[in-house]
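The excerpt is restricted to a subset of chains, each kept in its original location.
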Amino acid sequence: IGEIRRYLRDNNAIRVSRSLRDVAYKALQVRDALASKNAREPSVNEIAAELKLPEEEVVLALDAIQEPVSLFEPIYH
Amino acid sequence: MLNRFRLEFPSRPENVGLARVAVAAFAAQLDPTLEELDEIKGAVSEAVTNAIIHGYGNSPDGIVIVEGILYGDAIEVCVEDAGKGMEDVARAMEPEQTSDPERLGLGFTFMKTFMDEVKVDSVPGQGTRVIMRKQLATRH
């Protein structure tokens, strides 16, 4: 059982589910914390490491709280 | 068929994450639950990892193709490689079957657990195509 659990964790097959919004807001909090601590913008890797998540999961989560289409121009009027 | 995509990338381990989130962003169009989304992502990780390590023997020069198709409330995901293929697919899909003693041989078992249907076409020396389908709970 322990071996399977480790396998699952290492292979990212199962993780404790956190909502994308939850991850995104945590990522933004961590970004602010790291930015003031290091006096520079943190990278996605640094934020992901802090959250113990793969970086592409952070990317996916951040996109989920973004506008659905073009940032600047609506696709339909 | 409502929508579809096709993604191609070299067989590098860092692209497993790309495949996983591309399928997740696509599946999100069906408004899945978080759990359904994690299951789809888990199945994609297993299939793409297999293409890279078994299909191409960890060489970064192969091409992996991931396709997604939406049908009503179902998603179909295909993962294809042009790698070494399998002699006996039915056997390879059994739990704890692995050609690598360091591995657990549970990849196909997870794919079958996470998805409703898993079909595998494989030709030795030519490659493998894994076709997975999942029906999402209708909430509309």
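A and B label the chains in the order they appear, each numbered from 1.
In this section, a contact is a pair of C-beta atoms (placed from the backbone, for glycine too) under 8 Å apart; a residue touches a chain by one contact, two chains touch by 3 or more.
Just so you know, these numbers come straight off a predicted model, no measurement behind them.
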### Query
Counting over the whole complex in this file, how many of each chain type are there?
A x1, B x2
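To be clear about the criterion, only the chains that are shown with their structure count from here on.
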#### Entry: Whole-Å gap between the CA centroids of chain A and chain B
23
### Task
Spell out the part of chain A that touches chain B in their complex, as residue ranges.
3-4, 7, 11-15, 17-20, 54-57, 59-60, 63-64
### Query
Which residues of chain B touch chain A in their complex?
17-18, 20-21, 24-25, 28, 34-35, 38, 41-42, 45-46, 49, 104, 106, 110, 114
